Structure formats: C-alpha cells, structure tokens
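With one protein chain withheld, the remaining protein chains of the complex are depicted in position.
Chain lettering (A, B and C) follows the sequence in which the chains are written, and residue indices restart at 1 in each chain.
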Amino acid sequence: MAGNTFGDIFKITTFGESHGAAVGVIVDGVTPGVELDEAYIQKQMDRRKPGQSSVTTSRKEYDTIHILSGVFEGRTTGTPLFVMLHNQDMRPSAYDDIQHAFRPGHADYTYLHKYGIRDHRGSGRASGRETAARVAGGAVARKLLERRGVQVVAYTKQIGPIACGTFDESVIEQNAVRACDPEAAEAMIRHIEELAAVGDSSGGIVECRIRGVMPGLGEPAFDKLDAELAKAMLSIGAVKGIEFGAGFAAATMQGSEHNDGMNRDGFLSNHAGGILGGISTGQEIVFRIAVKPTSSISLPQQTMNVHGDEQTIQTFGRHDPCICPRIVPVVEAMACLVLEDHYKRQAAMLNE
Amino acid sequence: MAGNTFGDIFKITTFGESHGAAVGVIVDGVTPGVELDEAYIQKQMDRRKPGQSSVTTSRKEYDTIHILSGVFEGRTTGTPLFVMLHNQDMRPSAYDDIQHAFRPGHADYTYLHKYGIRDHRGSGRASGRETAARVAGGAVARKLLERRGVQVVAYTKQIGPIACGTFDESVIEQNAVRACDPEAAEAMIRHIEELAAVGDSSGGIVECRIRGVMPGLGEPAFDKLDAELAKAMLSIGAVKGIEFGAGFAAATMQGSEHNDGMNRDGFLSNHAGGILGGISTGQEIVFRIAVKPTSSISLPQQTMNVHGDEQTIQTFGRHDPCICPRIVPVVEAMACLVLEDHYKRQAAMLNE
Amino acid sequence: MAGNTFGDIFKITTFGESHGAAVGVIVDGVTPGVELDEAYIQKQMDRRKPGQSSVTTSRKEYDTIHILSGVFEGRTTGTPLFVMLHNQDMRPSAYDDIQHAFRPGHADYTYLHKYGIRDHRGSGRASGRETAARVAGGAVARKLLERRGVQVVAYTKQIGPIACGTFDESVIEQNAVRACDPEAAEAMIRHIEELAAVGDSSGGIVECRIRGVMPGLGEPAFDKLDAELAKAMLSIGAVKGIEFGAGFAAATMQGSEHNDGMNRDGFLSNHAGGILGGISTGQEIVFRIAVKPTSSISLPQQTMNVHGDEQTIQTFGRHDPCICPRIVPVVEAMACLVLEDHYKRQAAMLNE
Partner (left out) sequence: MAGNTFGDIFKITTFGESHGAAVGVIVDGVTPGVELDEAYIQKQMDRRKPGQSSVTTSRKEYDTIHILSGVFEGRTTGTPLFVMLHNQDMRPSAYDDIQHAFRPGHADYTYLHKYGIRDHRGSGRASGRETAARVAGGAVARKLLERRGVQVVAYTKQIGPIACGTFDESVIEQNAVRACDPEAAEAMIRHIEELAAVGDSSGGIVECRIRGVMPGLGEPAFDKLDAELAKAMLSIGAVKGIEFGAGFAAATMQGSEHNDGMNRDGFLSNHAGGILGGISTGQEIVFRIAVKPTSSISLPQQTMNVHGDEQTIQTFGRHDPCICPRIVPVVEAMACLVLEDHYKRQAAMLNE
C-alpha cells in the first residue's frame, strides 16, 4: 500500500533515496531462461545518468549496477532478480543551509506533513535518484519485449517555446536534448544554456511511440492500457500531464473527424493513439507528457521553513536546467514495465 | 488482474455490460457504523442517468439502485456493501444490422482481438453503462469524504471551441451541460444541438476541483496521488488526457514562474495543482481531462466487419452528442474513490 | 484489504450475510469462450445446500443461482462473471432472544470488537451462508480445471471417534455424511443422530485428493501451493487445522522414512502429499482438515451478553449437528480456486 511496487504480474519493488547508501530494485515475475547480463541493463542506466552534456547536471552519479540474484550462468532463473546501485557521490553538506527550508516546487513540505520526519539531505525518496531503480527494472522488461518484437522509443518533442518540426528517430540519441528534430535540438540547447546562465530552468514535452504491440492488449475497465500508462508516467516526478493520440486537441474535434475509420488494410488514421476502449489496436501507441521546469533554480525564491519563518532561498546545487533529456529513458522504462505486465496478464487470461 | 477492481484498501469491484441483466458493484473496506441509505446513492445515480435534457441521449436507463448487503438498520456494517442496478431498457435488436461491423471509435475491434468472442449487443463491458457501477461505489466514498470535510466538484470547462470564461460553482447543476459559466453553457448547448442535427458529436474538457484535503495525502513513488487520479480518469472511456495545475502549459514555463513560493500564510500560487512529489499540499487539487467526441454518430463512416469486408456504417442509436455533462459525476466518483483509499492508506501507515 | 477477495489472477470477490437480501460472487479473470451454464454451477450448489438428510440442518436455503453477467450465448466472455443467490428463508425472529448474547464458539464477540456494530440476526458475514458464494465461484474454476484434466474430490474421513477404514470414491456421494467407507458412514450417521438427540454436535476430519495436476505448479516463497491451500481451507469457518501428506505424523518420522525416493517411473511414495518446496510434483495432492464440532447446540451454555451480564444460552435453531458433509463441496470449491489461479500464474510467468 505504501506504493513502492509497480505492476501486477511482472512487477518491480524499489528502495532508496538520494543520499542513502544505495538504491535498488527487485524484479519479480521474470520469464526464466532468458539471456540477460549486467551490460544490457547498464546500457540503459548510462542513458539516464547525469553529466552527459552541458545541458544536464554536472553531478556525477556512479550508476554501475550489480545483479545480485535471479540470473545464473547468463540466464534468468525466474526467481526474483535484484539489481543494486551504490550511492557514491553523497554531498549532504551542500544542503546544510537549506535543510530547514521548504524548497519551492519540491516535496519538502508535503513529505514533512506525510511522515512527520524528513531526511533533509536532498529530496529523499522524492529525488530523481529513485528513477535509477526504475530504469534498471525497466531494462529487464525491455529485454523481454525485444523478444516479442516490441519497440519503445521516447524523445523530447518541445522545450520551452521550441517544438520539433520533423521526426527523425535516428537523431534522437545524437543530440544532447534527445530531440527528434536536429535543428530544433540546437535551438533547444541554446535556450537551456541561456536559462541556466541566469539560474532558471525550462519545462518541455516528451513524446513516446510504441511499435509492434499486438492488438488486444489491456484490460477493459480500470486497468485500461492507457490508464496504466498514465499512472506510470504521472508517477515520475516533474510530469504534470499526459495525452494519447489527439489528446487535448480532441476537445475541439468532432466525432466524424476523430473517429479512426478502417478499410481492408486496417485503420485509416490514429487519433486514438493506438488504444480503443483501453485495449491496443495494433497500431503505434502514441502519447505525450508535460514536464514541468526543474524546481531547483538558483534565482532567489520566497519560501518558509519548518519553524514557520519566511525566508529567501537559492538552491546552488548541480541541477538539470531542463529534465526532458534525462526523463526520456525513464519514460521508456515505465512504458516497458506496463507493457510486459499486460502481455503476461493477457497470457494468464487466455491460458487453458 | 483482469482489472475489474479499483482501489487498495477502500476498493470497488464491478460487473456488468450494456445489455446484460444487471450491473453492480461490491464496495469493500467501508468504515463501519456510518449512516448510509439508498437515497444518498440514488442522488448521484440520477446525476449520471441519461435522458436529462436535449443534449443527452433520450435513452432511458432505469438506474434505480438497491443495496443488497453491507448496510444494517441504516448504518454500514464494515462488511462488503453490494449495490445493484437492473438493466431494463435492452433493445439488442437495434444493433442487429451492425453486429458484425467494427464501429469506428468503439472497442469492437480491440475486444474481439482480446477475447476471441464478442457480445455484439452494444459495447459490452466497454459501454458507458459500466460507469453506473462506478458512480454507485463512488457515492459510498463521497459519504465518507463528507465526514472528513472533503468536497469534490467537477464541471464542463470547454465543449468544442467554446470555453468557460468565468467560474461560478452555483450554476453547474443548473445548466444542461454542467458548465461553470452560464453564458458559455448556452453557447455550448446550441453547439451540441447543431452537431446533433447533422449527426455529429463534440469533444470537450472537464475540470475537477477538490477541496479540504489534508496535506500529506498520497504515496511517494508509484502511487503518487496524481498518478492514481490519472489512472482513475483515463480508465473512463472517452478520456484521452489529463493535466494537473498548469499542466501542459508548464512546458513553456520557467522554474521561476512555475514554482509556487510560500509565505507564513501558505502557498502564493498553485501551478502544481495541489500536489507536490505526489503528495497533497493542502491546497485545492485541480485537474482537467480531455474528452473525445462521442464515437457513435449517425454520419456514414467507412469501416470493416469481422469477415474482413469493407462497409459503410451509420449508428442510429440514442447517443449523447457530447459526453461531458454525463461524465462529470463519473469523474467525481472516481476522484472520491482515490481520495478515500489514500486517506485509509495514510491512516494505516501512521497507525501504531 | 478487507479480505473479501480471494485469488490473484483468477479471483473471486464475495458479499452477503446470513440474513441479508442476497449473497453473490464476482468471478474475475475467467478464460473467455468456455461453455458454461447455470445448471453446471447449480449442481455444485445443490451439494452444499442444507436439508439433504437427517444429519444436516432442516433449514431450507433456496440456493437457486443466477448468472447475471459474464456469459453470453452459453459461453464465458472473459469479463466479470456475476452469480447471485437470493436469501429467502430469513427468520430473524428466531434470534430475538439471543440477539444480545455472545454465542459460545461463534464470532459474535469478535465481530462486535472488530466493527463496533453487529448484525445480530444469525452470524452475519461469519455465517456458513457466505460459503454459498464460494461454491458458486469455485464451480467456475472447476469447469476450467476439468478442461485441464484436473479432478478435485473431498470426503469425510472421520466424525468423532469413527474413522474410515477403506477408501471407495464411488460411495462418497451415496451416503449422507459423504464418507469414503460405507460401513463407517453408517456408524457416523448413528453417532450424529445420537448427538443431535441430546442437543450436541460433533467434529471431524475431511480429506481432499487432487489428481491430474501437472508438476511445476505453485510459487517458491510465500505463495507455495500448500501455503495457499492452507489459507483457503483455514478461511472456511469451523476449520481448525490442515496437514499435507504425512502431516503431523511427520513429527515422529525420520528423514530416511519420510523422504519420497524416485525411480525411472517416478516417486516411490507420497509422504509429501504431492508438493515439494511449495510446488506440485505431479503426484496426487493430499491434505486433511480438522473440522470443529458445530458451535450451535441446544444444550445450555454459560456466556455473557453485550451488557456484560452473565447468562445461560440455548440455541434452538436448525443447525447441522456435524458440518463435515456440507463442508466437503466448500473444500473442493476453495481447492479449485487455488489451482486455477496457480495455473494462470504459471502461464503468465512462462509467457514470452
């Protein structure tokens, strides 16, 4: 109930804070006999880790993962797969002067109200560090989905006012912001650098496309495939919204426009985003998420502290001025977790 | 796993299709000793039922509920509370001519792929009829939340191109579209009537505000309060997106703008929508959902049938030309279910 | 969390009390496309219903079941299957004189402490009536297991001091106590009649054998097949113990005796009861449960009432002097639920 487990049949349980000794994940429900090694997971971890470019934080995180159970002689055993990462770059002293203040946009205030006590070193469990465990778990799901022919790719669609005008999948991992349009990428980088120079940050939009999903995946009532993806995405800190297919644009559309007709070859359009009635159509699944500007900025902000005193705060940490590029692998990881779980749910239902 | 249960501690399990004998809900985890009668639940059912105005379907649904267990001498017993509604206006013959066609925008195609068989009378489990059971269950949650001082109110914010310019809560239940702006409401009604006249339908946006929630509600990792609300809302058919607080507008905002500062009296703004790090701030919780235009329209549409033949389809049923007004009580019901569940989860964690 | 749902993938959620309007069960996770009708379920209900012989209660329960959703044109749809039974023989007045007393052996005292309020008409949710919903749900599982070639048979092994000396499966449903030894059955019936005549009741032992289960079923840690069966059986009121294979006799055995050796043709013995390390061996699964004597007896008993006054109580209802014969179909139903769920769990894990 404390919500540190995600998934029903294929599921992960995570632990770890920004400044504790380690973060880790138990992946349960893994298909046995599948080839898997640390390098495969590490590759995904490396995409998430900070310090990759001028537009991400210079903080070093030693995201070297270790598989401590669930793999034997290079193959999964079907028993719980445990992956751990040690935290090595703990600099709690950097937080000393702000340890009693509620940082605007952070979960400091809400954590204190929830738990009564708070680890003031960084953001505790609300830290982006927690997503490392998700990416590790998601990598296991990705491996299983690869064998099913499913591909999950996310990318930056917009940063501040700059939106991608074209879609070129081959450039995504080639630019520092993981945008799908190389020209927009350059403008985005300049925009972020300008904001970073004045101590500010930017929001953005990340889009995800999933291909190769069989039709018929998802449950019809509460566990609709889009409902589960929505929960998965909104569970990532900084995500403030999600839309599928036409999304919010559907508000101004008419049924005759929005409905996706069919002919012998399949659907004629994809306003639905690949999901009808909560169940996959077999088309590309498409959704976008709204990412808020990074809360940690070095501009002075008005806030309060735990003693009830008003104060001005400036957070001079090493923070990402825009979180979109680093949220991309997290989005993919969560999508992979949802999909593999639903494949197994479907298999269970049909089994006889 | 088949996803017909919602909630963790306070939870509902529903059954029923559009053309079966009945729909119903088992509400489990109800606080014992609470005054509750059928009239209280019926009031919410009546808000959802069709046939209330010119802008909703003329189809009659006999939404008279019966509590068959879990209430004794006017008080909840703490054991499962079962509420049932009989389906009485079944006209399956109306569907005879389209029984083999995949209706555009409907779940016909995806259900057939999921289950291998399909109840062709209406939409089966994907029917809006299924939401009647949600509203019944949500009414029980609403009763418990009332005692906590929590208020949940949803309303139509936009239909097609017409958006509310003002917010007047007192008018919501006074106009046929449940808009929060009486002038916009009139324009919306005209817009819907025009579309209905030509056999088309409209999308829209519904907004929800929740007041009186204590700070500290929600779980920090996967079961964030916004993540759970997102799942709840996307689990309603026709909902294609959700955003909290500033939502997608956050994409073009900067941290200095989006961050909600504080002073001695609390937060200075609410761009976050009342949730930080997945946990309530004690402010008003605000979110909006994108509602697609009703799929059932009487304009001819191109589609395919189960035999692989192309055909043109026209669905002359009695359908809502815009689902927003009737989705409002469903949104409220789902929000109530999420909130009461999280109150109980918080109580469990703190208990010692 | 309130514990009215059983199973993980194939699962049932039940409601209903002894003296409410109805009892019912939602079966979720049903394989679609399977032939199923009311008669199949009714047959199991009839085995459980009271009033079948001199050794069971003369109370009439109208256990006529109705499938209200989840079956279409004689086949399961894969959506929630709902089965309901109306309660028709309510005689709450029979309980008037004991409504404030805590009946020895009953859950009156514990329910009052748990909920703060109590439905004094009969045993509320703790009534044997609640098992009717289990048998209905279990019948659906039984149907699915039949297609897998799995057979579940339970029977009375012992009543009071009289134990079966032989095992003849063909006689079980031919005698009023459902014993596997016809001679013992006669002695058991006489024993029960003698006790009934003086207003007393008897305990007993019920044994269950499950055949045709594939090897490899069950989970290795907490959800061992025997652990789940144990929970299922102890969740039946009146059951006070369970043992698998050699069971408690293993306490006085040595490893060289208890270990089941193997040769080319399989296992040489079955002291384990068909389960090793929580996982089925493919042998017959064998377990026994201890059934306490019926709590409702008409002999005077010393007790207390809700006001703290001591009183003598005699419960002149229509009660079973020994519950074994009627617990047999409940044991089978619960075993079927556990097995079908684990088949589906295994399928989910292996799916790729």
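Simple rule for what comes next: a contact is a pair of C-beta atoms (placed from the backbone, for glycine too) under 8 Å apart; a residue touches a chain by one contact, two chains touch by 3 or more.
The model shown is predicted, which means the values in this text are computed figures rather than measured ones.
**Q** Which of these touches the unseen chain: C:Ile65, C:Ala246 or C:Ile285?
**A** Answering carefully, the residue with contact to the hidden chain is C:Ala246.
**Q** Among C:Ser18, C:Thr31 or C:Thr294, which one touches the chain that has been omitted from the display?
**A** C:Thr294
**Q** Could you pull out which residues of chain C are in touch with the chain that's been left out?
**A** On the chain C side, contact with the omitted chain comes from 1-6, 8-9, 14, 102, 104-107, 109-111, 113-116, 123, 125-126, 130, 158-161, 195, 200-205, 214-224, 226-235, 237, 240-264, 268, 271-273, 275-282, 290-297, 299, 301-304, 308-310, 345-346, 348-350.
**Q** By the contact definition given up top, give the residues of chain B that touch the hidden chain.
**A** 1, 9, 29-32, 34, 78-79, 144, 147-148, 220, 343-345, 347-352
**Q** What residues on chain A make contact with the chain left out of this view?
**A** Missing-chain contacts on chain A: residues 1-2, 4-5, 8-9, 11, 13-17, 20-24, 26, 28-30, 32-33, 66, 68-70, 72, 75, 77-82, 114-119, 124-125.
In the analysis below, only the chains that are shown with their structure count from here on.
**Q** With chain centres defined as mean CA positions, report which chain is farthest from chain B.
**A** C
**Q** When chain A touches chain C, do the two copies use mostly the same residue numbers, with over half shared, or different ones?
**A** Homomeric contact, same residues on both sides for the most part.
**Q** Give the chain pair that accounts for the most C-beta pairs in contact.
**A** A-B
**Q** How far is the middle of chain A from the middle of chain B, if each middle is the mean of its Cα atoms, in Å?
**A** 26
**Q** Round to the nearest whole Å and give the separation of the Cα centres of chain B and chain C.
**A** Here chain B and chain C have centroids separated by 39 Å.
**Q** With centres defined as the mean C-alpha position, give me the chain A-chain C separation in Å.
**A** Their C-alpha centroids are separated by 46 Å.
**Q** For chain B, jot down the residues that touch at least 2 other chains.
**A** Residues 1-2, 4-5, 8-9, 14, 114-116, 125 of chain B touch two or more partner chains.
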